[in-house]
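The other protein chains are all here in position, but one chain of the complex has been omitted.
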Amino acid sequence: MTTHDITSIGLLHRQLFKAMQLEHATAPPYISALYSIHPGDNADAAQILRAVAVEEMLHLTIAANVMNAVGGTVDFTVAGFVPSYPTVLPDGEHDFEVGLGPFGKDALETYLKIERPAMAPRGQARHVQIKGGARHFISHPHDQTLRYYSIGEFYAAIRDGIVYLESEAKAKGKTIFTGDRAKQATAEYYYSGGGRLWPVFDVDSACRAIDLVIEQGEGELKQIFGAEGEIAHYYRFDQLQKGRYYQIGDQPGQPTGREIHVNWEAVWPIAVNLKLNKIPEKSELHAAVADFNKAYREFLAFLTRAFNGEPKLLLEAVPRMFEFRNRMQQLIRNPLPGGDCNAAPTYEI
Amino acid sequence: MSVSRRLETFVAFSAEVTAFTPTEVWGTGLTQRYLDTVDGVVGTAMTDALLNAFDRITTQSAGERTAKLRQTVFGCEQLGPVARAVVKLWYIGTWYALPAAWQERFGPAAQDGTFVPTPDAYVEGLLWSAIGAHPPGAKAQGFGSWQFPPGIPKF
Partner (left out) sequence: MSILDRRAIMVDPGVLKNSGHYDAIIVGSGVAGAIIANELAQAGKRVLIVEAATETDRSFKGYSSYLQHFYGQADKDNQSPFPVNRNADMPRSGQLRKLDPLEINSTSYIVQSGPYVTDTVYTRAFGGTTIHWEAKTPRMLPQDFQMQTLFGQGKDWPIRYHDLEVDYELAEREIGVSANVEDQQYLDITFRSSYVYPMHGLPLSYLDQRVAAQIDGSEVELYGERYPLRVRPFPQGRNAIPNQKYDGGKGYQPVGAVASHQIDVGGRCQGNTNCVPICPVQAKYHAGKTLAKAFDTGRVDLLSQAVASRVVIDSASGRVTGIETKLYHDPASPDHHTIMITGTLYVLAGNAIETPRLMLASGLRSSSGLMGCNLMDHAYLLNWALMPQICGTMRGTTCTGGIVELRGGAFRRHQATFSVDIHNDGWGWATGSPASDVVELVDAGNKFGADLRQAIIDRVSRQLLLAFMIEVLPSESNRVSVNPSYTDLLGNMRPVVSFTVPDYTLRGAAYARQFAKTVFARLGAEDHTKYDPSDYGFVTYEGEPFAIRGGNHLAGTHVMGTDKATSVVDTNQRCWDHDNLYLVGAGSMPTIGTANVTLTLAAMAFRSARNMIMQLGRLHAPVQT
């Protein structure tokens, strides 16, 4: 095995597709949990979940920008892009599953696993041997028995791959950055208070973009706050578990900021990993959930267009996402017949 | 009526008088809260009277139901003002005090007054979805959404 995981442009495209899949895959779980929280209660928990979900969207956009820059294809409509929940993560972390369900203590454990900091040093050690039955996602680009320890490791390998492939290409007087610049989504079309977006067209802009994803995600090298003072996802969630905010100067695991009170009860009891066929057919609720899935499928097609030369569509995507929020909230408050649980979108696309 | 039947009937009645579907009524997350509100103001006996009056006509056609509702609920000296208060509650999220004349005749309803049962009530007012808008200060529709024609839902 070489020191580089990504040794061809084809592999790079494959890993970038997984990156997009990965960023997207975490959004429905976070958002389901977010809207399961009673409005008005748990303002801190809701805000933390919301901030993380919004940044996952940013990361998806960044991954798509990098993909477009290196001449790959962005297509969110291909079969299997949206996983069937519960699922393992596309980067190959197999020791836990991610699913759709209400906010709660168990869910929080899972979020901490999703966002766990990169622990391993560079190179081979960033992999872990896969134990037990691997699911449908390939982890290591060409060694099926390996996976990455964390999302950070997974992205670091992509970054290294880009640097390596570009230096190889340069040596031959070529470049891997062959994409159409008009496809880049930039800050005009997308921004939130927390994130920046810039066009990707060379090694430097690509690496900066990937570093931002790593930094906003788990935070590298045990840093709670990033360069711009933004707190990493892992530590955002850790605050909920510890019941206290971090402030600058704190040690990991020992936040000293304002207290957070989490009301674990003020949550709608949505069914875990609900499937459409569990809802009585021909019922109004069945139709509403099916309708949601259909609208979501159309939305992914719409986003695909946005990343294929029509970045302006991203502006219209925002109102659509707000519309999803309303629909989700509505479903989440509907009791399922005969049980103690409530409905939720199933994301069966 | 059993507790769950009671709630279901209240949802069905609410859907009928607001012209929103039961899924949408449940979707506010306020069904139990509002039933409690009505019970709290007029007492369970009068709420039951309202629900029973509605229950008796549920199998009729839509046109007949409307006519019957006018005669036996909205036109009823006792139940009419309560039914109207329920409609306003769903649409606006505020319980409006019952008329003084009603209080004199059928009161005292000790908990009566004009109030918002819970902050969510305002946010979930059906008025806003009816007009394809959103309650000011909540459920924003997104940057620039205002430049397009409103998406007024069909019903």
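A and B are the chain letters, set down in written order, and residue numbers restart from 1 in every chain.
Methods note: a contact is a pair of C-beta atoms (placed from the backbone, for glycine too) under 8 Å apart; a residue touches a chain by one contact, two chains touch by 3 or more.
From a predicted model like this one, the values you see are computed outputs, not experimental measurements.
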Contact set (omitted chain vs shown chains) is A, B
Among A:E56, A:E115, A:D160 or A:E230, contact with the omitted chain is made only by A:E230
Where B:T44, B:Q60, B:Q78 or B:T114 are the choices, the one touching the absent chain is B:T114
Listed in rising order, the chain B residues that touch the chain left out are 16-20, 66, 69-70, 74, 83-84, 87-88, 91-92, 94, 96, 114-116, 118-120, 122-123, 127-128, 130-134, 136-138, 140-150, 152, 155
Even though one chain is not shown, chain A touches it at residues 40, 43-44, 47-48, 50-51, 54-55, 187-189, 191-194, 225, 228-231, 236, 245, 247-249, 257-258, 315, 318, 322
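Criterion: only the chains that are shown with their structure count from here on.
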Taking each chain's mean CA coordinate, chain A and chain B are separated, in whole Å, by 40
Note: in the complex, chain B contacts chain A through residues 21-24, 26-29, 118-120, 123, 129, 139-145
Counting only contacts in the complex, chain A reaches chain B at residues 38-40, 268, 284-285, 288, 315-316, 318-323, 325-326, 329-331, 333-335
